[in-house]
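Structure provided below as structure tokens; questions to follow.
What you see is the complex with one protein chain gone and the rest in place.
In order of appearance the chains are A and B, and numbering begins at 1 in each one.
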Amino acid sequence: MWKKKSKSNEDYYLASQWTLMGRKLKKHKLAKLSMLVLLILYLCAFFADFLAPYSLDEFDALYKNSPPTEIHFTHEGKFVGPFVYKLEKTIDKTDFSVKITEDTSEYYKIRFFTHGTPYKILGLIPCDLHLFGVDQGSNGGSGAKVMLFGTDSLGRDIFSRILLGSRISLTIPFASAVISFFLGVTIGSISGYFGGAVDIVIQRIIEVIGAVPQIPLWMALSAAIPPGISTVKMYFYITIILSFINWTGMARVVRGKFLSLKNEDYVMAARLSGVSTWKIIWKHLVPGFMSYLIVSVTLGIPGSIVGETSMSYLGLGIKSPATSWGVLLQEASSVTDVASNPHKLIPIIFVTITVLAFNFLGDGIRDAADPYK
Amino acid sequence: MEESAYKSESMHENAPKKPPLEALVDFFKKDLVQYIVKRLLMFIPTLLLISILVFFVIQLPPGDYVSAHIAALASEGEIVDADYAASLRADYGLDLPVHEQYIKWIKDIIWTPTDSTYYRLYGSHHNWKYSFAYGRDVWDVVNDRLGLTILVTAIIMIFQYAVSLPIAVYASTHQYSVGDYISSIIGFLGAAIPNFILAIVLMYLSYKWTGNANVGLFSQEMLQNGVHLYNFGEFLKRMIIPIIVIGTSGTCGIIRSVRAQMLDEVARQYTLTARAKGVPERTIIMKYCFRAAINPTVSGLGGVLSSLFSGSTVTAMVLNMQIQGPVLFKALQAQDMYLAGAIVMVQAVLVVIGILFSDIALAFLDPRIRYSGGGR
Partner (left out) sequence: MNKENILEVKDLHVDIHMTEGLLTAVRGVNFEMKRGETLGLVGESGCGKSLTCKAILGINDRKCVPSGQILFDSEGLGKVDLLSLDQKGKEIRSIRGKEISMIFQEPMVAFSPMYTIGNQINEATKLHITKDKQKSKEISMDVMRKVGIANVEKRYNQYPHEFSGGMLQRALIAMALVCNPKMLIADEPTTALDVTIQAQILELMKELQKDFNMAILFITHDLGVVAKMCDRVAVMYLGKIVESAAASEIYANPQHPYTRGLIGSVHKIGSKKEDRLFSIEGTVPLAMNLPKACGFYDRCDVRIEGLCDKAEPELTEIAPGHKIACFNCPHEACRAQREKVEEALAKGALTQSPSEDPGPAKAVPKKKKGGAQ
């Protein structure tokens, strides 16, 4: 009678470590939500060209510093669906001040799947389809724009720039996490496996890099970026600079795990039953801390995002014409400017959400990876 | 360990009880001093490695420092004396191989002889080289804001611990309560929102609500008359945003780690022993759990210091604070690497000193380390 364990129980006892982790992660609502948010953000970054109505440096002098475009639905009491008005410049005759107002004589409908600025899918296939855009006016005029998040001081659409900038902001931390992962695992396992003098030297180096304040060191390292290089090279440099510091955390985890697991009873048992060292490392040691590595990678990403954003904000990282969220935030550096154009703070929301999501996801994975929880 | 304890026991068996002062002296002779000396000795290779890292950073920009400087001068239309250029190259040791350049750089910092040009010019034995961006001696520039940087960092650090420790104890003793959740949520937000972004937002809000962005550590009046007791309040008011911005992320980190540590300690067997003795809950929490949980916090002091310097760098630029961050920025923009390197080095050394202090404090706090001579 006791042996009649329910099916789910049986599954539970037989499930692999990863299945268990996945299951626990599913229970972690915040982590699940974060994963969804990140998925959406990365999809948006991938389809940015299509989702963004304008290109990175398309500008309209009339739209300088304009707040988010108002989207109307009724024109002269008549429902016509979502549309915008064109802006017009009027000069006040009395004090000659320039005013920019909506020209309500003509409406411009927002169309979906319109043809607009051409771009290349994956940099290869030319295309000009966009998710949405402004049609010709009801009287055949043109020149109206839809700026969902308003514009910057040059009249560029912030919405499009956030989407296109996310390609850099979201992938640099990822690329640097991958690089630091390999660096960290390699150096950490060398340190933990060989021990002795090698270990001492590596530990000292890790300690020193850890002691130097991160952002100042990143900033100082950015001096290595030669001026006037291509976007791709700039991207590459920043990734390397971010990884320069991040690998140390990973190496420390790997080394610590190597040292502590090396003397565990089950490793001793494997050794006594004649399992080769190589097999012990890969069959018994590495799976034991793989989950910690994943946690470490995930929790390292937010730091890189902040690093890249900070450096780009200061003009030491990604520089125009290439755009990342940090570059967009340069627009928000003057208080008076921000006070009159609060929409310039919108990129902050994206940075914060991404950082939060990675933090929550990392925490969720950490909880799920902990066999004692 | 046990055996030796027994040996010494039998040795001291009939020894008269020592007065406490003498015992203290004895104790210092034996364990702690050895431990501290060991730590201090470990400080030297660390310093050496830091200097190598900094020198590496200084060497990073393409091209050499003096040519870049002279090119910049020339582009401004100044005619550069060839002798001057040659003397500069000699001073920086640019014609030497890299490792000799490094040795010369370090040597000059540690001790510049009295008969050198540098000593005649600046009257200092420590030549950190010349900052082109500021047109002054590098150490002068660094030293200018060093005191204030340390002061601001110290104030923020004190704030962090004063706020986070009580909250952490509360959160851990009221696990899963509303207060616990609120503190975790704020903790998460604080840790997630990048410092300088929080600075921008707070500055914006402050400007909107009070019409004053409260940027800069000093008012115009303070810059003229200096900070005195009567306008210290104004200084503190101007510290509010920096404290919140730079302090929050660290505060949240401390809360999270102390809370977790406290929860670990509460589950320990010795809390059960204490409870079985009839010790009141509050005493158990404070005497046993908190006392044990504080150790990892103390050992994390160096990390906190490091993240404070890191966080304050960009924030200082946003808030226009008169600390080292903006100087570093200006130096990097001008590729004034010796200045930038000096700042990074000074901050790293401060952090390492912080780690040293925390290690020594830990030895006082944790009897296990004290007696094992730090063989952790």
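The rule is short, and it goes like this: a contact is a pair of C-beta atoms (placed from the backbone, for glycine too) under 8 Å apart; a residue touches a chain by one contact, two chains touch by 3 or more.
It should be emphasised that the depicted structure is a prediction, and the values quoted were computed from it without experimental measurement.
Colleague: Please identify which residue in B:241, B:292 or B:314 touches the non-displayed chain.
Modeller: B:292
Colleague: With respect to the chain omitted from the figure, which of B:162, B:205, B:236 or B:272 is a touching residue?
Modeller: Touching the chain that is not displayed is residue B:272.
Colleague: Over the whole complex, note the residues of subunit B touching the chain we left out.
Modeller: Missing-chain contacts on subunit B: residues 1-2, 5, 9, 12-13, 17, 268-270, 272-281, 287-288, 291-292, 366-368, 371.
Methods note: only the chains that are shown with their structure count from here on.
Colleague: Quick one: which bits of subunit A touch subunit B in the complex? Just the residue numbers, please.
Modeller: 204-205, 207-217, 219-224, 226, 302, 305-306, 309-310, 313-316, 329, 332-333, 335-336, 338-339, 342, 345, 348, 351-352, 355-356, 359-360
Colleague: Flag every residue of subunit B that touches subunit A in the complex, lowest number first.
Modeller: 45-46, 49-50, 53, 57, 60-62, 188-189, 191-197, 200-201, 203-204, 207-208, 213, 215, 302-303, 306-311, 313-314, 317-318, 325, 328-329, 332-333, 335, 337, 340-341, 343-344, 347-348, 351-352, 355
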